[in-house]
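Contents: one structure, followed by commentary.
Missing here is one protein chain; the remaining ones are kept as they sit in the complex.
Up next is subunit A:
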C-alpha cells in the first residue's frame, strides 16, 4: 500500500522511470540492444542535470541495466552523488546501485569513505542501515581500515536493528582488515548474550564463520556456546552452533562426549530436517557413532535422500560396515529419477564393494547400463563399473574371466566415449594376469571377428579403441589362439582400412605376429602348402595398408610386405622359415611401472640436452626420403638389396617400437630392455614385476561362438549364479564338487586363488634426487588465513583500531594549498604567512597532507622475510617540470644473496614510471645492483606526472631471485608508493626579503589548519618538514618558522609553522 503511493508519486515526476524502461525493453524484444543504447544516452543526459531526483532515477535504471549485463562502470561517480543525497529515497537507490556495481577495482570507492562515515553516524537508523548494507557488498581493505572503528561503535548502538547489521558486517571487515579482529573481538563476544535475539544470532553467525576457518582460536568459547545450544530454540542459531561444535571437537575430544546427549535429544525431537541434518553431520564428524542413518533413509523426499546419501558417504570413510548393511537401499537409489541421486549412490557403491558382493553389484550396474537413457549417465556408469572393479589393484576381483567378459560386454555400448578406458583395462588385465591370457585372447579374437559391429560407427564413438587392445592382445599372445588363421583373416578384411590410423598400425604389426604363429603351426604339422597359401594371402591383402594415408600404417605395411615377400621366396625354396619369423617377436614382455621411465636416474656425465650429433642441416634432411619417393623407389630396388634394407628397417622399427612401448604403461617391455645398459643402477632393478601364479589354470573349453553375444551373456549370468550357489554350498560342505568340470574349476580357482591372484601394484617410487612437488600446497591467497589470530591474548596497547582524529582537518586541508593551485593554475600559491601578520593569535598554519606523509613514511618500510624496502624520498626533478625521482632503499634482511631485482609499478593516468624506450608498460625496470646478505643500497626511479595537485597512490611489485645453497627461488614483494603533494616540491632556498615581497604581492592564497598531538621538539619537526617535504627555512623566531618551497611547475608555497604552547604541542 505504502509502496503504491510511493510509486505513484514517482510516476508523476519523471518522463521515463524504471517501469517505463522495463516495459520498453519488453516491447523491443527484437532490437533490444539498440533500444538500450538509446536509453543509456538518455540516462547520460539525465545524469548531467542538477536535479538529484532525476539523477536518482537514472541511477536506478542503470542498476537494472547492470543486471542485464551492460557495463555501467562509467557512472560510478554519479552513483556516489546519489549516495550522498540527504534524502533517504535517493540515498537508498544510490547505495543499492553501489552495492550492485562497485567492486574492489572501482577507483572512486575511496571517495565514499567520508560519506559512509557520515551516514553511519546519522540519527536516522535507516540511513545507517542502508549504509551498512551497502558497505557489506563493496567493502575494500581501505574502507575496512578506515571505518572499522565506526562500525565497532555501532555494535553497541541503542537500536537492535543497527546492532545486528553492525555485528554481521564486522565479519566482512575482518576478512578485509584482519588487524581489526583482536580489538573488536571482546565486543563481538559480548553480543553473544545480547538481549535481542536478532543481534545474538548475528553474533553467533559471525563467530561461527570465523571459528570454522580457524577453530583452535575459539576453543575457549565452547562453554558459552554450549550454554547457548541448550537454551536456544531458534533453529537457525542452533544449526550454526552445532556446525561450530563440529569444527571444535576434533581439537578437543572431551567435547564430543558432552555433545552426544544434547545432539541425540535434538535428533529425536526436532521436526526441522535442516537441523536434523546438521546434527547428523556433526555427530558423524564428532562421535563416530552411527545410530541415525536409518531415520534419514526412511524419508522419501528427494532432497533428503540426496543428503542422506551424502551423509552416508561420510560415514563410509570411517565405518564401512555399517553402510554396507544398507546396500539394498542404495541400490534402490540407482532407480531414482534424479540423476544426482543416482550418481551419489554410485559413489557410495564404489566404497562398498567387497570380494563377496562385487559381482552382484556390477551385475546390477550392468542392468542399469542397458536401461540408461542419457549418454552422460551411461558413461558415468561405465567408468564407475571399471573403477569399482579395478580399484586397489583389482583387489576385489576373484574371477578375471568374469571381468574380461564384462569388459567385452561393455564394448557393445553405443556412443560411449570411454573406448579408450575399456581398451586400457583389457590390456592391463591381459598383461598382468598371466593365467587369464588364454581366455582373453579367445574373447579378443571374437571381438576382432565382429569388428564390423564396433567399427560401423567409427565417427561417432570411441569404442573402436578396444580393437586396438584386441589386436594387440591377439598378436602378442597368439600362442593361445585356437585358430590364428581365422583371426588373421579377420584382421586383414578390407573394412579394417576405415579404422583410425593408430589402430590400423597395430593391426598390421600384429598381423605379422599372427602370421608367425600360423606358420609355426603349419610347419610343425608339415602342411607346407597351407603355409604358403597363408603367405600368399598376406601378400595379397597387405597392399591395402600400403596405400593408407596414415604414415605409420603405410610404413609398417610396406616394410612387412617386403618381409613377407622374402619369406615367400624362401618358402619357394622349401626352407622352413617359421622359427626365424617367430624369432622376430621372441621374448617375454613384462609390465613396467607407469613412472618407471621417469625414475631412471640420469647417469653421471650424461647431458641429455646436448646434441649427440651436429644439429641436422638441411641437406641431411633431404637424405631422408619422403614417403611418396620411397614408394616410387621401391620397385627399382633389386631383391638382395631389398632384404638387407628390410632387415635394417625392421631392426630400426623394432627399436622404435620398444621405445614406444617403454613409454606406454600398458605395454610390456621385452627383457632386453632399452635400459639394459643402466642395469647396475638401482632404479630399474627395483621396479616390481608382476608375478602371478595360479594354482588352477582358468581354461574354459568350448567358448561360445563370437556372434552370439546374447547367448554369451545369458550363459555368463547362469554361470555366475551357479558359481554363487557353488560358493554357498562350498561353505556348507567343503568338498562338494560340481558335475561340470569347468564350473568346479571356476569355483576352485575363486576360492583358492583369491590371495594368490592379487595383482602386485607397481609402487610409485621416486628417484632419490626427485624434488618434492607438493610445496605449492600453501594457498597464500586464502583470505581466511589472515584471520588466524589468537584471540585469548589480552589486548596490547598498540592494538587499537585506527582512529583518524586528524582526518577532518585533513579534508579541510585538501581544499587548501594544493587543490587551489588547480584553480589558479599559474598564480603563485597562497601563503599562511599572512596569518602571521594579520592574526597573531591564530594558532597554527600547517600544510595539509603533511602529517599523512610522515605517517606514510613510517608505514612504508615493510618487513618481508627477505627484503626490506623503504621509500625514503620522492623528489621533483629540477631539470624537468614534469618528473619526480623516487629514491628507494633496498635492504637485504636474510642470509641469502638477492639478485635480478625488477621494480615495476602499475601506471596511473597521471603518474607513469619512465621506462627505457621500447619497453611496454608491463615491463619492470631492473634494479642496477645485487644485494649480498645484510647489505642495503639505494635505487632511483623516475616518474612523469601530469598534474601535481593531487596525491597519488601507486601499486607496484618488486620481483627478485633469492639465491640459496640449494637453488634459487623467485620472490615477489608488493608495495604501494604514496605521492603526496609535497612530493612535487623542490627545495629552493629563499631570502627573507624575496619572501616578504612574495607575501606582499597579494598573489598568494591563504589557508590555515591546526594539528594536535604532535609530540616532538620544534626543531625536529622543522627538520622533518624540510627533509620529507622539501621546504627550506626562511626565518625562524622562537617557536615560529617561515618556510618556503617551490613546486616542479613553479608554484610558490609558503608555510608558517607555529608551535602554540611549547613544548608539548609543537606545530
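Just so we're on the same page, contacts are C-beta pairs under 8 Å (C-beta built on N, C-alpha and C of every residue); 3 or more make two chains touch, one makes a residue touch a chain; residues count from 1.
Criterion: contacts and distances are computed from a predicted model.
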What protein name does the UniProt record of the undisplayed chain give, "SEC24 homolog A, COPII coat complex component", "AP complex subunit sigma", "Large ribosomal subunit protein mL48" or "glutathione transferase"?
-> "AP complex subunit sigma"
Have a look at A:77, A:126 or A:1027 and name the one touching the chain we're not showing.
-> A:126
Answer key for A:165, A:437 or A:480 versus the chain not shown reads A:165
Taking the full complex into account, find the residue in A:24, A:183, A:198 or A:262 that is in contact with the omitted chain.
-> A:198
Hidden partner chain, touching residue among A:274, A:486, A:576 or A:910 | A:274
Among A:340, A:354 or A:1001, choose the residue that contacts the chain missing from this document, as touch is defined above.
-> A:340
Note that subunit A touches the chain not displayed via residues 2-3, 5-7, 9-10, 13, 18-19, 22, 53, 60, 63-64, 67-69, 71, 73, 87-89, 92-93, 96, 99-100, 103-105, 124, 126, 129-130, 132-133, 136-138, 161, 164-165, 168-169, 171-172, 197-198, 201-202, 205-206, 209, 212, 234, 236-237, 239, 243, 273-274, 277-278, 281, 302-303, 305-307, 337-341
